[in-house]
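Submitted below is the structure of interest, expressed as structure tokens.
== chain A ==
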Amino acid sequence: MASSPSETPSGVIHDLGYRPYGGPRLGERAVSWSFFRTGLRNTYGLGRSARSKVLPMILLGLMLLPALILVGVLVQAKDLLDLDEQIVPYSTYPLTTQLLVSVFVAAQAPALVSRDLRFRTITLYLARPMRRSAYVLVRFASLTVATFVLVAAPLLLMYVGGLLADLPVGRETVRFLEAVAGAALLAACLAGLAAVVSALTIRRGLAVAAVIVVLLVSYTVVSAIQGISLEAGHDGVGQVAGIFSPYTLVNGVQVFLFDVPEATATPPEGTAMGLLYVGATVLTVLGSVAALLARYRRVSP
Partner candidate 1 sequence: MAVIETTGLTKTYPRVTALDHLDVTIGDGVTGLVGANGAGKSTLIKILLGLVPATSGGATVLGHDVASEGGLIRALVGYMPEHDCLPADVSASDLVVHLGQMSGLPYAAARERTSDVLRHVGLAEERYRPIGGYSTGMKQRVKLAQALVHDPRLVLLDEPTNGLDPAARDDMLGLVRRIGQEFGIAVLVTSHLLGELERVSDHVVILDSGRLLRSSATTDFLHATGSLLVEVQGRPDADKLLGQALVDAGLTARPAGGALIEVEVRDETTRDVVRDLTVDLGLGLVRMQDRHHRIEDVFREGVAGGVQPV
Partner candidate 2 sequence: MSEIRIDHVSRWFRNVVAVNDVTMTIGPGVTGLLGPNGAGKSTLIALMSGFLAPSAGSVTLDGAPLWRNERVYRQVGLVPEREALFEYLTGREFVVANAELQGLADPGAAAQRAIALIEMSDAQDREISTYSKGMRQRIKMASALVHDPPVLLLDEPFNGMDPRQRIHLMELIRTMGAEGRTVLFSSHILEEVEQVARQIEVVVAGRHAASGDFGAIRRLMTDRPNRFVLRTADDRLLASVLLADPSVRGARLRAEGGIELEASDFGRFSQVLPRLAREHGVRLLEVTPTDESLESVFSYLVSS
């Protein structure tokens, strides 16, 4: 073998020192969007530990299950049972499954809201370009959209099932979209209330319990009052009472605006009451956001 001409062995050592960053820096809008997406994913445990996926995924599954069954029955036994519409109306479904929704909101609101306050991680956010108010609004948005997904997913399932069962497309589409609008309102109300409670009781366990109590107790009390007022023939009382639980409130709004099937004992009657319901909904959402902004203004970096 011929020997190659003498080569000196060579090597390179790369500098692993600190490297400055000269790349793009995203503005507040892009950062807020990224923050929104992270928050949304985190409520379903995506981007977090496996343990944090368990509860939300189970709840999502449990939300879909009844819808799946209903759809199955609809498709299979439509002719047998002479069904020409959804077994459970779209707008009623969230009320029926409200326990699951409440549990979801109660579990995830503290994760999104209380956590940063409890560990004072909020300081690290405040020291960054995104403004305090943007932080609050984005957190609220993430929670709202996450809740919306939970409430609307089964509705979508029902809609698809309805189409498969050859229910009238036009009618079903309208009803579905109305219910989706309702789902959005419900999500916003629930998210707002839960976020405010979580921002005030920053210990996670307490916050979860507090949200559950607020949502469950309000519904129980309202239903009781509505039942009693119905019996006693004083519908008005029951109707007004309905604005004090998000579930009855939003259902009432849908009854007023879209004339959906009534799911409460004393739904709003008449324009005045209907407008009261709409106003109360807007107030709930805006009031919650305002309360959140005020609460966060007191946070010291």
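Throughout what follows, a residue touches a chain if its C-beta (ideal position, glycine included) is under 8 Å from a C-beta of that chain, and two chains touch if they have at least 3 such contacts; residues count from 1.
A word on the picks: all candidates are chains of the complex that A comes from, given by their letters.
No experiment lies behind these values; they were computed from the predicted model shown.
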Quiz prompt | Of 1 or 2, the one touching chain A somewhere in this complex | solution = 1
Quiz prompt | Residues of chain A defined as touching candidate 1 within the complex | solution = 16-21, 23-28, 30-31, 34-35, 38, 47-49, 52, 115-116, 119-121, 123-132, 300-301
